[in-house]
Structure formats: structure tokens, C-alpha cells
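A single protein chain has been omitted from the complex, and every remaining protein chain is retained in its original position.
On to subunit A.
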Amino acid sequence: MAIPTLFLVSLIVFGLQKLLPGDPLLTMAGEERDPAVIEFLREKYRLNDPFYMQYLYWVRDVLTGDFGNSLRTGVPVSTLIAQKLPVTIQLAVMAMIFALLIGIPTGIMSAVKKGKAPDYAANAIALSGVSIPNFWLGIILIMVVSVQWRLLPASGYVPLTEDPIQSLRTMLMPSFVLATALGAYLMRHTRSAMLGVLSSDYIRTAKAKGLMPRVVVLKHALRNALMPIVTLTTLLFGELLAGAVLTEQVFTIPGFGKLIVDAVFTRDYAVVQGVVLCTAVGFIFMNLLADILYILINPRLRHPQ
């Protein structure tokens, strides 16, 4: 399953560069546009070969970890990605923790109190979470929390290894902003999964046995409702990476998202390709992980009859 998807993704990413208007070599060759220089560059970038050969060369390079060099700075794209990835992973993991802490409890509460005030309130908040543009929320939070109250730094990044406390402080607001939409998704899914489970026979039995409502909800119902939520969480990592692009831009965090945006503006296409490919591969890997987790959590899938 993952292999044809990977192949097609690589084809799409490689095909992107063919969308470029004009001849990028003319720009690279400089003012004089010496035919000899252009011919040299053409050979160097294998542009004289047919499309499929260019693609195969590119795949061979990518498989050996060579994504080409940044057209701007000459630094290998793989080095750039390796530098920026930890920053974004820290942001994404913190955001995911926030989203889980917000989404699952409110989802449970909403399902248990279905049709009552807490349910309506939770739904209204979830809807706002989905509708609010997260870069705007970031700007508003900076204005209030950093500028007015002077509580948290407005921008920047401190590596976790250098100063853990300061690192968490700078990442607090960005990860919260990134978590809003995800928290809303998780809340909605937890709610519907819990509603499905709460109306099932074994929950009625558990209640009839006279178990405490808390035990019924948290032990019997939640455990079964968690299954779809676990898979959803892994799948949402793709969304997280995309959302990180905007969050990093607002809070000036030197991560993956900032890398691709800066690359777009400096027309550093090799970097753009590398980042898109990495994101897609990461997403496919997460899909695979979701399938495996699903089997591990669900005992019925572990021993097929």
C-alpha cells in the first residue's frame, strides 16, 4: 500500500519543477548568458536527458540522502532539514499534548452531558477552534500576553538542550495556537465515539451492576472509544506540520515551516522539493503507524478468526 503511494508522491514532487515558467538555467547563467555556460549547466543538471532518466537520477540521489544543494547558499538540503526538523518536532509534540489535554476531556464531558449546557458550550468552543485562523489567534495572543501583560516571549526559539525552561516558555504560545484546531477535531471525535459506546449494551450492564458512573465512563467506555482517537491522532500529525508553517511564521520560529516559506521567496526550489517530500514521507509513515497501532490496540484484529 505504502509503496505505490510513495512512488506517486515522488513523481508529483519531482514533477513540480517542470511547472516552473521559463528556463531556470537562464537565471543561473547570469547576465551574459554565455551559450557554453548554459550548456555546461545543462549537462551538470542532466537536463539533456529524457524526463524519466532525470527522474531516475533524482530518485537515486534522494535514496542516498542527497536532496541536492540549496540553490541560494549551496548548503545540502538534507543538512538544512536535519537542522530545522527538531524545532518543528518539538512544536508539533507540544501542540499534540495540548490538543489531547483539551480535546479528550471536553469530548468526554460533552458526551456524558449530551444536550445540556456543558455540551453546547463545548461544541461552540470546538466550532470556534475550527473557524479561527491560527495565525490571527497567534497575533492576538502576542498582543495580549507578550505586549500587554509581558508574560511570555513573543518570538524566537531556544533549544531544549540549552535552557529547558526558557525553551518551553517560548514554545508555550505557539504550541497552544497550533493546538486549537486539532483540539477541536479531537473533541468532536471523542464526543461521537463516546456517544456510540455509551449507548451500547455492556455499558448498560455496567450501570445496572451499580458501578460508579465515573468508573463506567472512564474505565468501560473510554477504553473502547479511544481506538478511533489514537489513529486520528497519528493522522493529524500531517495537519500539524502544515499548521506549523503559519505558526512558525507568526512567532518567527526557525523550523521546517519557516524553511519552506523562506525557500519559496528566495526561489530555492531544491529546498521546497526536499521539504514537501519529507513531509509526505513522514505522513505516509504515520499512516503505517496508525495501522499498526490499530492492530495492537484492538485485540479482535490481533487474532483473526
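Criterion: contacts are C-beta pairs under 8 Å (C-beta built on N, C-alpha and C of every residue); 3 or more make two chains touch, one makes a residue touch a chain; residues count from 1.
Here is the rule we use: contacts and distances are computed from a predicted model.
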item	value
Among "Glutathione ABC transporter permease GsiD", "Cytochrome d ubiquinol oxidase subunit II", "Roadblock/LC7 domain-containing protein" or "Biotin transport system ATP-binding protein", UniProt-listed name of the chain not shown	"Glutathione ABC transporter permease GsiD"
Residue among A:Val62, A:Val77, A:Ile104 or A:Ile142 that touches the chain left out of view	A:Ile142
Residue, one of A:Thr73, A:Ser128 or A:Asn298, that touches the chain absent here	A:Ser128
From A:Ile104, A:Val216, A:Ile229 or A:Val250, residue that would touch the chain that is not displayed	A:Val250
Hidden partner chain, residues of subunit A it touches	4-5, 8-9, 11-13, 16-17, 19-21, 127-128, 130-133, 135-136, 139-140, 142-143, 147, 238-239, 241-243, 245-246, 249-250, 260-261, 263-265, 269, 272-273, 275-276, 279-280, 283-284, 287
